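Take this structure, written in structure tokens, and hold onto it; I'll ask about it next.
The complex appears here minus one protein chain, its other protein chains still in place.
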Amino acid sequence: MTTIKDSVHDYIELGPVAEALLDTAPMQRLRYVRQLSTVQLVYPSANHTRFEHSLGVYHLASNAVDQLDLDSALADRLRAAALVHDVGHGPFGHQTEAAIERHLGRHHDEIEWLLAATELGAVLEEQGLDPAAVAATVDGRGPLGDLVSGALDVDRMDYLVRDAHHTGVPYGTIDHARLVRAFRIVDGDLALADGNVATAESALIARTLMNATVYRHHVSRIAGSMLDRASERLLADGEVAPENFARLTDEELLATLADYEPTSDLARRLRDRSLYKRALWARRGAVPDRFVEIGYDRTRDLEREIAGEAGVDPSAVILDSPGDPSSPESRATVVVDGEPRRLEERSSLVAGLDACAREIWRLGVYAPPDDLAPVREAAATVLDVDGDPAP
Amino acid sequence: MTTIKDSVHDYIELGPVAEALLDTAPMQRLRYVRQLSTVQLVYPSANHTRFEHSLGVYHLASNAVDQLDLDSALADRLRAAALVHDVGHGPFGHQTEAAIERHLGRHHDEIEWLLAATELGAVLEEQGLDPAAVAATVDGRGPLGDLVSGALDVDRMDYLVRDAHHTGVPYGTIDHARLVRAFRIVDGDLALADGNVATAESALIARTLMNATVYRHHVSRIAGSMLDRASERLLADGEVAPENFARLTDEELLATLADYEPTSDLARRLRDRSLYKRALWARRGAVPDRFVEIGYDRTRDLEREIAGEAGVDPSAVILDSPGDPSSPESRATVVVDGEPRRLEERSSLVAGLDACAREIWRLGVYAPPDDLAPVREAAATVLDVDGDPAP
Amino acid sequence: MTTIKDSVHDYIELGPVAEALLDTAPMQRLRYVRQLSTVQLVYPSANHTRFEHSLGVYHLASNAVDQLDLDSALADRLRAAALVHDVGHGPFGHQTEAAIERHLGRHHDEIEWLLAATELGAVLEEQGLDPAAVAATVDGRGPLGDLVSGALDVDRMDYLVRDAHHTGVPYGTIDHARLVRAFRIVDGDLALADGNVATAESALIARTLMNATVYRHHVSRIAGSMLDRASERLLADGEVAPENFARLTDEELLATLADYEPTSDLARRLRDRSLYKRALWARRGAVPDRFVEIGYDRTRDLEREIAGEAGVDPSAVILDSPGDPSSPESRATVVVDGEPRRLEERSSLVAGLDACAREIWRLGVYAPPDDLAPVREAAATVLDVDGDPAP
Partner (left out) sequence: MTTIKDSVHDYIELGPVAEALLDTAPMQRLRYVRQLSTVQLVYPSANHTRFEHSLGVYHLASNAVDQLDLDSALADRLRAAALVHDVGHGPFGHQTEAAIERHLGRHHDEIEWLLAATELGAVLEEQGLDPAAVAATVDGRGPLGDLVSGALDVDRMDYLVRDAHHTGVPYGTIDHARLVRAFRIVDGDLALADGNVATAESALIARTLMNATVYRHHVSRIAGSMLDRASERLLADGEVAPENFARLTDEELLATLADYEPTSDLARRLRDRSLYKRALWARRGAVPDRFVEIGYDRTRDLEREIAGEAGVDPSAVILDSPGDPSSPESRATVVVDGEPRRLEERSSLVAGLDACAREIWRLGVYAPPDDLAPVREAAATVLDVDGDPAP
């Protein structure tokens, strides 16, 4: 049995299915997609990749599968799905997700097309696995799909601990071994055994604190917004076909952006960390509801309106209005006094953590340093922002 | 400059005041008082002591004092207070606290008598420090007393991280360096700089999760209750004078209990981990208010009543009804948009964490394994407990 | 299956045999015997115990046994032996070992008498295990006894890593998981698989560096020598029978020493860390061979001679002349190019590490601070020490 040394889980044991899958180009590509994309611009040691994360998710899925004593066909499918669960991610992961969805019409968890289009499908079949079933599992569907993509999946467990290890921020350090040991199957779905409300809460807390400190850091959001606009231009201009775009690595995307004149300035700014800055930074309460949960087209219209008002080039304004926060962990099933219950029904913390998430929500308007003042004034007017718009 | 290697903070640098203080019997005694007293009966590696913890608190206070750029007289006083802050603890720390308070009439944070009664007072004076002022600081009074004993003191920062390191439970691993860096003085009191609501919350969360998992574990509570009853007997019978009792080490107390016939059985049970077990274990909602926040005498009356009802010896029943939980961190001052605010006014988590604390609250009735059944029935009747009384 | 949380190995799973063994007084006693005895006087956080270490050794033995795929009877015996391997240790472990051997005539690895004299023997038999076979395994005899006590046993693997974690000194942090994975059985004995010369060397290096930094620190050696002299007095005077002495805890021994007038001063000094100091501290090359590897009687004669020469009380001189260092790891079997070889035949490091061990060797003469000058002069004369005798 092959073993791989990992910075988080120490030794990871691979079976033959895992070895065959690792030996494919789509899996090897994940070595060149950072787990935290532009977070490394804030936390310089956050350079870990979706490749090592995939190994970690595979490892935790293996432990869970052993502990649950599943039959070997299902166990193999879950392990395989855990290993390939991130192959659908484009360059810079979540930061090009929206652009890819707009042009490709698919979410990164829908990977059936990718299994068919690459050697991964054939390898799965050679190993006696049904690609469609594996793809469904990655999408959280089918038997125990929630182990790979659900309220308390092994994906989240690995990334919290791994992101803590590589950023140096301790908040993500959950007791993943306890969570995996607490897994039970109740009515066919994954649940945590009795006595584990606090165990589930700890995962939710960890994600909330990592959101506030790491994942939603404004520098990373600014870089991500710049990437989105540049990617959109590339895709809209037909410079790269969406299905090819989705398979670029982080650096291949940067190189492509640098080579195309309309996006070359944004590419240079990203590379040299000479980023746009916050012209406006507004709390949830200061922003009228009509500017939250807006679509892409409306966003671009508003950007143009702000740019017009400010007298700057439209490309000098980026509006970043995130949707309202979600908290999938709160729907985790935990057995309490013998009965399976939703975490949110039993936890006194879920409401507070939801409020925390709303508390850190910010609408941002970003602009090059030289244009900050006029863009701030124009944005505050156009978006009818209450109070001090400065960060 | 002398340095000491520490498992948590790596190198700790000592100045001359610290060296002189460490070289006294009251400080050396803390080598023999475990930080987590009977928690080692649940988490076997929790054998760290109040001595190393005192060094850690001194280290964090030193860092804070440097960062706040205080004048050297106040800085010396704060460092000294941090180092000696735990000398007032009796054997097994919090677990004999109530017995000592009943007989000595003093809380462990009131150490002025102890400084006078031991060489510590003289050493402080030799080093140019006023023992009374140091004692006040340990009690949280006087200039920046809240650094040593307050809503977000360095005591708590050290023990959370240290307890996590030595138990293996990750929840206590807070970002103490960030907290210390965030310290500011606002209107003469300690506050956290703007942008640190989540930093303060993380400390509160860590304590809540450590409470649920470590500090309030029922096995440790049972052992602590047994220690309290045995200590009470020793003190009530005049076997040891309270001021001497307060200066025993953990093991000296166990030896004293073992040598005195009326407490020897409890001592043996503690040593061999052959503890009482939970006859009854009731949530807050299942217990009538009249049985919460009751005094010691009422507790003993109820124990006798339960024992009578159950037909067992009174020593075979221990009632453990903790007070309602408190959350000092929620009163921490955090600067928000330039204004000092109480954390509880600004945090969406405080209420949820308070609810968590109530959620893990349990009233316990403990008895020797052979007496569990009758004691459970009797206790449920006497205490009018609603629902299933079994753990 | 019961699991225990450990600071080093995270979760340790216990089977029924382990649970039954843990529930005995001889095993619970190990909670009160520090793994590193007086090292905590130098490294304040070194308070971990032989109890948690025993759990760690059990855990590694379990992993090894699973990996080697042994038959279940042998596996159970090895696991049980790993768990109880330290029950023969007296108070303060190695620091009273010599005194116990002088009076009891047994080494701490010979535990057959103890299994018979305590409930441990009966528990082993109830669990279908032969106490004699378990005792032999603890002593390194019988099938795979070298897993528990041998050139590269799991005892050493656990203590190196655990001592590093709790002292803060990183040198002991070996890759124990790799060592356990490398275990093979070659001709009935334990060997490391091909390609593991460096793996074996790393364990030898770790112990050499931990010796230099932690285990052989002079303050701990002084405290240990004081303990030896006091223990000798207690045993020689018949104050405690040797078989009872061997079963005291650390603190019970200190209390016993404090209660007996002839040893009470040494006890107080140990408790208050007001230790003897180094009057003389001599390298191997500076000491004539006739003063190395000397017996206890000769040592005491020399002490008296030095005291006489110095004009001080005989109890004011302690001579500490350690034997020449040994290096059991160098006899570990490692497969090289398909052939089992002794590590020392294949490693270029063994000779250098042996030289290191000789390099840190020191003969010490210790005395109370007030007597240092005359004792130094007298000791240098009597022991014919070459060069500067001061530390």
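A, B and C label the chains in the order they appear, each numbered from 1.
Following the convention adopted for this analysis, a residue touches a chain if its C-beta (ideal position, glycine included) is under 8 Å from a C-beta of that chain, and two chains touch if they have at least 3 such contacts.
Remember, it's a predicted structure, so these values are computed and weren't measured experimentally.
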Pick from C:22, C:223 or C:356: which residue touches the chain that isn't shown? C:356
Among the options C:209, C:319 or C:382, which residue touches the chain absent from this view? C:209
Tell me which residue among C:17, C:169 or C:267 touches the hidden chain in the full complex. C:169
Which positions on chain B touch the chain that was left off? 3, 10-11, 177-178, 181
Hidden partner chain, residues of chain C it touches: 169-171, 173-175, 197-198, 201-202, 205, 209, 212-213, 347-356, 358-360
Can you name the residues of chain A that touch the chain not displayed here? 4-8, 10, 23, 25, 28-29, 31-32, 34, 40-41, 43-45, 47-49, 51-52, 55, 165-169, 249-252, 254-255, 271-273
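Criterion: only the chains that are shown with their structure count from here on.
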Measuring from the mean C-alpha position of chain B to the mean C-alpha position of chain C, what distance in angstrom results? 34
Per the centroid of Cα atoms for each chain, what is the distance between chain A and chain B, given in Å? 41
What parts of chain C, by residue number, touch at least two of the other chains? 10
